[in-house]
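These notes are about the structure you will find just below.
Removed from the display is one protein chain of the complex; every other protein chain stays in position.
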Amino acid sequence: MEPKRKLIGEDGRRLDGRKWDELRPISLEVGLLKNADGSAYIQWGKNKIMAAVYGPKEVHPKHQVLPDRALLRTRYHMAPFSVDERKNPAPSRREIEISKVIREALVPAVIVEDYPRTAIEVWVEVLQSDGGSRVAGITAASLALADAGINMRDLVVGCSCGIVDSQVVADLDDAEDKEGSGDMPVAIMPNLNQVTLLQVDGIYTKADFQKAFELAIAKGREVYSMQRDALTKKFFSGEASSSMEEAESA
Amino acid sequence: MIPGDVITRGNHRYGSYIEKRGDEYVALRVGLAEVSHEEVKLNPLTGPYLPRADDEVIGKVVDINGFGWVVDINSCFDGFLPASFVFGREFSPATHDLSSKFRVGDVIGARIESYDRSRDPQLSIRGEGYGKVPEGEIIKMSPTKVPRLIGRRGSMVNLISERTGCDVRVGQNGVIVVVGPSEGIVKTVNVIRMIDKEVHGASLMEKVEEYLGGSAGGT
Partner (left out) sequence: MSMKKNYVVETIRKSQMVELLSKGKRLDERTPDQHRPITIQTGVIQKANGSAIVTLGNTEVIAGVKIATGTPFPDTPDKGLLVVNAEILPLASPYAEPGPPSEDAIELARVVDRGVRESEMVDLKKLCIVEGKTVYTVFVDVNIMNVDGNLFDATSYAVVSALRTAKMKKYVIENEKVVMKDEEIPVPVERTPVSVTLARIGDTLVVDPNSEEEGAMDMRITITTDDDGNICASQKGEASTITPALVLEAADTSIRIGKEIRAQIMEATK
């Protein structure tokens, strides 16, 4: 059997050249989809994810209506061509679980009580996946909700940290996620300082757990400033791109 | 402002789209804040139309059932125009054919008669000028920008009307119908798009005046 390869070199650099606490390149664009009430496109490392929001709107089927608040519906879905082996378009158990945790990460931020008897739909479509897609999806989804003008207490932003070659690192890519020893996606509402998503897999010493957790939150705050820039670009400056094609070539 | 931003601190009256946390006033929507001595306001730059009683709306009939017309009013709920409001209390599905009055696809101007969050908004067409819209250019804008299109006491929409020679009918739900000479319609549509895109309301009147130029009649 082949020995596991080293993911962090002698010089402390990871396979893609990053240091232990560096984020991959991230770009965010708000409002690219014309039909959706709100949308945001995120490129995070090799991840390419489009999030869209429709709503508030009528609830179908009617029996699911909540009398005093909006029903937040979320779907995280991966395109068949988004991963190394072509994926069957039907939802997998992993996608269903991720849809649920994304919904639960967003609900605390959305003032659902302002929209009783309605549905707010959040669609997260992963066009290319490379580790950390759920936190990237949440980051884009919260921008899409703001773009749609849904009342929110705060934005939601996420980042994944973990353990690779016994070291705590920030923002695992696909190889590090698969071959490393731990992954921890975390999402927060940055102004309210509340965690809305936390998942952990791997084995952490208490010290490493704390280090990874606090690192995820700190890095999340860095991404938050990018979310703010993206909203500013669309709403306060008149310079936004108008299509995915422009965003891809930017 | 973006959701979660602190607008100001202190002790003020505050309006919609703002939450008070301790002595902080926090924005809940993407928008522009206005802080004066006594009041904190947030003018949203995006968001849905939520029905309010007495709002004038322009909608399209999307369905007819036994008791009235279902009207798409560009909101989270479809509006409902009861047949009894139109045919009177003696209305009965057996004797009155609803599609003789309005059919699917018809555009109508109506008022929100009531909306109490426990059922869909009820519409009424009682009053001068309500009912079927027979012709005109239909254009949509963000409902959050409608107040700017109307202007203080109608100043903006009146200016547009005068300069273009068009009748401009504005629904609070962001749907507008423009009737008039084709050149006037083109100018009106351009102005509406300009207002929809513009971030700051301050210099809007000047920009529109400049674009429309000329005197009444729209040359």
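Letters are used for the chains, namely A and B, taken in the order the chains are written, and counting of residues starts over at 1 for each.
By definition in this document, a residue touches a chain if its C-beta (ideal position, glycine included) is under 8 Å from a C-beta of that chain, and two chains touch if they have at least 3 such contacts.
Everything numeric here is computed off the predicted structure, so don't read it as measured data.
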Touch with the omitted chain, as defined above, among A:Arg5, A:Lys34, A:Arg93 or A:Lys206: A:Lys34
Interface with the undisplayed chain - residues on chain B: 60-62, 72, 103-107, 133-136, 138
Chain A residues that touch the omitted chain in the full complex: 33-36, 39, 46, 48, 50-52, 54, 57, 60-61, 75, 77, 79-86, 89-90, 121, 123, 125, 127-130, 243-245, 248-249
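Throughout what follows, only the chains that are shown with their structure count from here on.
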Intercentroid distance (Cα basis), chain B paired with chain A, Å: 35
Touching residues (chain side chain A, partner chain B) in the complex: 37-38, 55-58, 67, 109, 111, 115-118, 146-155, 189-192, 227-228, 231-232, 235-238
Partner chain A, residues of chain B touching it in the complex: 2-6, 17, 19, 26, 28-30, 44-48, 50, 76-78, 117-118, 144, 197, 199
